[in-house]
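Only a single protein chain was left out; the remaining protein chains are all shown in position.
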Amino acid sequence: MPTASVGVFKIATKGPGDVSGLMAMIVSGAIDPTSILAVLGKTEGNGGVNDFTREYAVAALCAALAPKLGLTPHEVEQRIAFVMSGGTEGVLSPHITVFTRSEVAQRPAGISGKRLSIGMAQTRDFRPEELGRSAQIAETAKAVNAAMSDAGIADPIDVHFVQIKCPLLTSERVEAAAARGNKTATISSYSSMAYSRGASALGVAVALGEVTSDIRDEDVLRRYDLFSKVASTSSGIELMHNVVIVLGNSETSASEFEIGHAVMTDAIDAPAVVSALRSVGLEVGLGVAPQAKAGRELVNIFAKAEASPDGSVRGFRHTMLEDTDISSTRHARAAVGGLIAGLAGTGVVYVSGGAEHQGPAGGGPVAAIARMF
Amino acid sequence: MPTASVGVFKIATKGPGDVSGLMAMIVSGAIDPTSILAVLGKTEGNGGVNDFTREYAVAALCAALAPKLGLTPHEVEQRIAFVMSGGTEGVLSPHITVFTRSEVAQRPAGISGKRLSIGMAQTRDFRPEELGRSAQIAETAKAVNAAMSDAGIADPIDVHFVQIKCPLLTSERVEAAAARGNKTATISSYSSMAYSRGASALGVAVALGEVTSDIRDEDVLRRYDLFSKVASTSSGIELMHNVVIVLGNSETSASEFEIGHAVMTDAIDAPAVVSALRSVGLEVGLGVAPQAKAGRELVNIFAKAEASPDGSVRGFRHTMLEDTDISSTRHARAAVGGLIAGLAGTGVVYVSGGAEHQGPAGGGPVAAIARMF
Amino acid sequence: MPTASVGVFKIATKGPGDVSGLMAMIVSGAIDPTSILAVLGKTEGNGGVNDFTREYAVAALCAALAPKLGLTPHEVEQRIAFVMSGGTEGVLSPHITVFTRSEVAQRPAGISGKRLSIGMAQTRDFRPEELGRSAQIAETAKAVNAAMSDAGIADPIDVHFVQIKCPLLTSERVEAAAARGNKTATISSYSSMAYSRGASALGVAVALGEVTSDIRDEDVLRRYDLFSKVASTSSGIELMHNVVIVLGNSETSASEFEIGHAVMTDAIDAPAVVSALRSVGLEVGLGVAPQAKAGRELVNIFAKAEASPDGSVRGFRHTMLEDTDISSTRHARAAVGGLIAGLAGTGVVYVSGGAEHQGPAGGGPVAAIARMF
Partner (left out) sequence: MPTASVGVFKIATKGPGDVSGLMAMIVSGAIDPTSILAVLGKTEGNGGVNDFTREYAVAALCAALAPKLGLTPHEVEQRIAFVMSGGTEGVLSPHITVFTRSEVAQRPAGISGKRLSIGMAQTRDFRPEELGRSAQIAETAKAVNAAMSDAGIADPIDVHFVQIKCPLLTSERVEAAAARGNKTATISSYSSMAYSRGASALGVAVALGEVTSDIRDEDVLRRYDLFSKVASTSSGIELMHNVVIVLGNSETSASEFEIGHAVMTDAIDAPAVVSALRSVGLEVGLGVAPQAKAGRELVNIFAKAEASPDGSVRGFRHTMLEDTDISSTRHARAAVGGLIAGLAGTGVVYVSGGAEHQGPAGGGPVAAIARMF
């Protein structure tokens, strides 16, 4: 396995179409465009079915990167994994995180232990009636294994975050399935986002041995005791297959970054956030201790949020699921985003909604990446 | 000054019209209905102009208390101060906090130092064109002083939370002013809520000496360097005057409760929340220390939240003010509610939106009440 | 069959808790409170799961009518059928329509032909798992027959509007079913409103012979070719049974009102609205003819609206079903309300959302009541 140099760059954006920050870093030489493997972004749409800020951001990035890579915008979209999570409710701040990877001859002298590594893979295209069901689970599991190999990670314990981009159903897609005599898991576009996210997360759980592999169609969005502690899945209208990005630590990496994670057991699990930060050597300052240890700084936090499906948090009723004005994913991102931002000291964090089978019901995974210097 | 026994009861509700919890406590004898002075509630509406859950909750409480007090519902509404803050976004959980006060012969043996005290007063009715302007500021300041007296508090340093209920403008009220040849501060109902909250908060600041008294009309919603650290103001359609409730600690109180506060400098100021909890002897457990000291327990937290008017939090852009789908007050309550709930370990906290001149711009006051046992 | 005198009174409201208009008419003698059989209202909530304006309006009406009827508010709610439809989007104007019925000795001399008649009935309470399924269909059909008898109507052709109030699922109700080992038709509260409305409408269709009675559970919200042309169903959180109100014309009625209907085949079916108006002798004036014939005036229009489930209107895409910010029922009420208001010349009309199996897919029934003088 060759040694990889993995970079992570967090860049604030002024709008979904803003590529100026990334372009400036390419022009200055800070980022080599040919090394860009994946871009995870938070855009300021509603995060729902009709959130066009995601595809707009991808279109803008592809158009801007195309001349830098000597490719067409469409070829850029095939080459780089773009995962845009819509919804920057509350204090969340729109930004992109750019992951780069390049080969290096050998590890620099000062680096020891496992360091941040990244790998990617993708599934075949799904048919609409496969979304939210066992076919999506099984294909995703295969892709997770492939992405681990790509990352130079053999042991599931070294996997700390698996980001997946997955499809959703539109009226058109539901019709197409019906025309072939097949029923989809749901006829609602909005609900289909949950089904697709859930099945994709279960695919991660299968791949990492977090659950057994005999999950049935009816377990999806029902058996919430089945989940992955590191899966983060986002559905979007622009694709019909799953794109899998594995983030973990590997001895094949010469990165100056490290990743760790914890699991929030519910939406107000502050200790889990603290634990995720501590897993990469960062302390939370609550008015007493300074926030950063010498030689370490926070790059970003990646978390999933959801309204607990039983309608309560620690025994007390929440109203997120019964609000016809604001979707529960927006509520959940705002609340969990507020907590994480408070503990991390910044709203420029990646909190994504819809944590079905990603962490326990009502909770979700939370990963942190730190830079060592 | 007679000695007062002040009680605080936090009661979860199943809906805006649910009075069953309070009624059960009255039936059981835990609460003497004649001692009820004020009720602060969080209801699950949108917190905006057309949030009818507030008046519905008040109507339900008045109808239920009327036979217990031998009064008509209307007389109950005149006797008790009901402040319903709409909006339980994210993890916030609908509830009411009931404040009682009765005279006792003398302080029990075990009580020393200052204890929770409560006082009330109200202004005259305002004309629509006075809302958000100096008349509302001056009248509110007078009422704060009266409420301090009523609470047995002489020193502003002992005031930890001043809750005010204030009017808003409707199309009808704007028209009425126009018909008399007067312009209101704004013609938008939604904006008028901010003006009324802001002027009311400045009235508190004047009364407590936090600012000088020569505030001009044009300073309201402009000079955000002028603010009170303990004001919490909510506007509602159902009244045309301000109702002022002062909460503080007093040697005239024989309460088993204590109140303290801190000021959030921005919406992600976790240390301020910790500080407010510590001010009443409570520790925050972040996975390490247990949350509660022996002999103390949290009753409730009262905080105000807002989207910082400059569009950013610690230098990074937020999107709350430019979201046409969700009002910024809903965003802010969800985010600050998520942070406070995480640190307090419960979503049953009082976080109210619209913190104009209540704490610094983008921040807000946060008070905590603990019970000693 | 005794002769009935049926009255219809449309009263504008200033808010969901406003009962002043009705009270004034009772005080003036225009309405005898003991004759009130049903109240159909449009309230200004979101019409969704968390629309508390409906129950608030009912609570306010019951409290106000109680002393007039010598009953408790709870007894008033049992005696009179209150159907509050939430959502006055666009130009729709909040109001209530009060239906009265009393016996008269015989028909006055001037009245001939069939006149407005009203009848009521209700089903037993449903279990959560029965909602949206055949049990709800069959029980509703029985109640429709009973209500027709009550109205003195034998022939289905004389039935012009059947208003039903039906339950919805809450998290709590879904849990209760699950605890007994039963799955509900859906776990989403919002979706359950559609299931309950749909099954109730199919119950009307069965009763009136519009469809055969062998409808299966899986036909609900799938077989949109099955529908009633006169059903209008609204789901609310406050009950667990169906309340059925039949409106038609009968020779046993001595009313000065007449009702007729048409069916909108889609949401922009202007000719159907015109046809409904003509069915009770009213002409639409489009700048040319005067709107009213001599001796006739419009009292109210009752219509159902929905986003066509195939995502298009006359071949062109609509975006109502894929909008995560505004529920499709709000979109549909606003649009159909705009059309009907334009043709009727007033926004004080009853347009209710969610027309599943009420008229063809994307369309809905539209009834008109005229007064003859």
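Should a chain be cited, it is by its letter among A, B and C, assigned in written order, with residues numbered from 1 in that chain.
Operating definition for what follows: a residue touches a chain if its C-beta (ideal position, glycine included) is under 8 Å from a C-beta of that chain, and two chains touch if they have at least 3 such contacts.
This is a predicted model, so every value here is computed, not measured.
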Where the missing chain makes contact, among the chains that are shown: A, B, C
Hidden-chain contact residue, picked from the options B:5, B:35, B:50 or B:149: B:50
Sole residue of C:23, C:69, C:270 or C:372 that reaches the chain not shown, by the stated touch rule: C:270
Which residue of C:3, C:88 or C:117 touches the chain not shown here: C:88
Identified contact with the non-displayed chain, of C:259, C:339 or C:367: C:339
Footprint left on chain C by the chain that the document does not show: 12, 14, 44, 46, 88-95, 267-275, 284-288, 313-314, 316-320, 323, 325-326, 330-332, 334-339, 341-343, 345-348
Residue ranges of chain A at the interface with the undisplayed chain: 15-17, 44-45, 50, 52-53, 55-56, 59-60, 63, 73, 325
Residues belonging to chain B that touch the chain removed from view: 46-51, 170-172, 175, 187-191, 221, 309-311, 319, 321-325, 327
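Convention: only the chains that are shown with their structure count from here on.
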Nearest-to-centre chain - CA centroid comparison: B
Centre distance in Å when chain A and chain C are each reduced to the mean of their C-alpha atoms: 46
Multi-chain contact sites of chain B, meaning residues that touch two or more partners: 44, 325
